[in-house]
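See below for the structure under consideration.
Shown here is a partial selection of chains from the complex, left in place.
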Amino acid sequence: MFSVEVRDRIMIAHSLPDPFFGPAQNMHGATFVVDVAFFREQLTNQNVVVDIGAALDVLSKTVKPLAYQNLDALPQFKGVLTTTEFLCKYIFDAVAKAAREGALGAEGKALAKIRVTLSETDLARASYEGPVG
Amino acid sequence: MFSVEVRDRIMIAHSLPDPFFGPAQNMHGATFVVDVAFFREQLTNQNVVVDIGAALDVLSKTVKPLAYQNLDALPQFKGVLTTTEFLCKYIFDAVAKAAREGALGAEGKALAKIRVTLSETDLARASYEGPVG
Amino acid sequence: MFSVEVRDRIMIAHSLPDPFFGPAQNMHGATFVVDVAFFREQLTNQNVVVDIGAALDVLSKTVKPLAYQNLDALPQFKGVLTTTEFLCKYIFDAVAKAAREGALGAEGKALAKIRVTLSETDLARASYEGPVG
């Protein structure tokens, strides 16, 4: 199995309004370093998993609407606990949809799986991995 | 599959008294940066894999008895080659037991797997990954 | 010249309400990885610059009131542009005051200088360095 993994980053504000989260119930924020890995069993004719430039571009377009935002104020997150784990899946869904729709080229539709990792500090990170289709 | 991974570290002394280990047969030591990843298929009601604070706490309690110790002098390691790989499994067993006993909350018992990674230098690391139960 | 440098981290929300900051005028947030370096010309009798444990403790106490906060809502930052550079100086002032008041031990008062570095993403960081007092 081959993979290619690319990186971007966003700075966001949010709160986690459930007693479970203790001090993180407050409005606070995070820098998320976002790594997205694309997997496939065989390389394409150009000996790649996906075009790294296209992968960076898809990632950039996916995270841009979240950059410098207060997630509590975005309609798609109304009533949602926007944990790091949740955001991994949210970004996964958007990247997988872009792959299915051809944003990574015709062969990008044939990926075996995608993994999204968000590092929130030097001590903690989360990930979601699943099939594209 | 979702994961959350947290980090701690310990500084220990030990020797590896088998000719296989060459110069590492001497009493020497290591800083181990310890990363523990918790995996589950679905998020909990709070949209988490486990509470990151509880995970950091379980990890801290697990590695504290080893911190600033000479592993050769600890009864549980008598006659044991305390390689990095062995210590990954040792910490895995302790964290998995804590999870089964509820230290990560009721839902922490439902983890799919745990992975423990110990980085011993900038050039070498080891890991153990297995089911919790 | 000797130094010892220690690390902590905070997750905060804030806005930068000046057109100069473009999209960062929005309420957003950051994880700041905070490194504080202490410098002195000669080591103490114990062959240290400062006690690393005490240094980590002073740093932890300094940044804790900011952790999981919206800086816009804290009285000490009313009307202030809380840029990364500004926060370096704010933390520097608090750590230097703690050093002068003995929180790093009697010999902690004899430090030559202190440097505070805040990393806001994998691509950008700021620092402030100055004499202790």
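Some notes on this structure:
Order of writing sets the chain letters: A, B and C. Residues in each chain are counted from 1.
By definition in this document, a contact is a pair of C-beta atoms (placed from the backbone, for glycine too) under 8 Å apart; a residue touches a chain by one contact, two chains touch by 3 or more.
Here the structure is a predicted model, which is why all the values come from computation and not from measurement.
Summary of assembly composition: all chains derive from one sequence, 3 are present in place, and the complete complex in the structure file consists of 6 copies.
We take it that only the chains that are shown with their structure count from here on.
No other pair of chains has as many C-beta pairs in contact as A-C.
Computed from the mean C-alpha positions, the centre of chain A lies at a distance of 27 Å from the centre of chain B.
Centre-to-centre separation between chain B and chain C, using Cα means, comes to 31 Å. Shown for chain A are the residues in touch with two or more other chains, namely 122-123.
The touching residues of chain B, counted against chain A in their complex, run 1-8, 43, 46-49, 51-53, 56. Interface residues of chain C, counted against chain A in their complex, comprise 7, 9, 11-14, 23-24, 26-31, 33, 67-70, 73, 120-123. Against chain B, in their complex, chain A makes its touches with residues 18, 20-22, 80-86, 88-89, 122-130.
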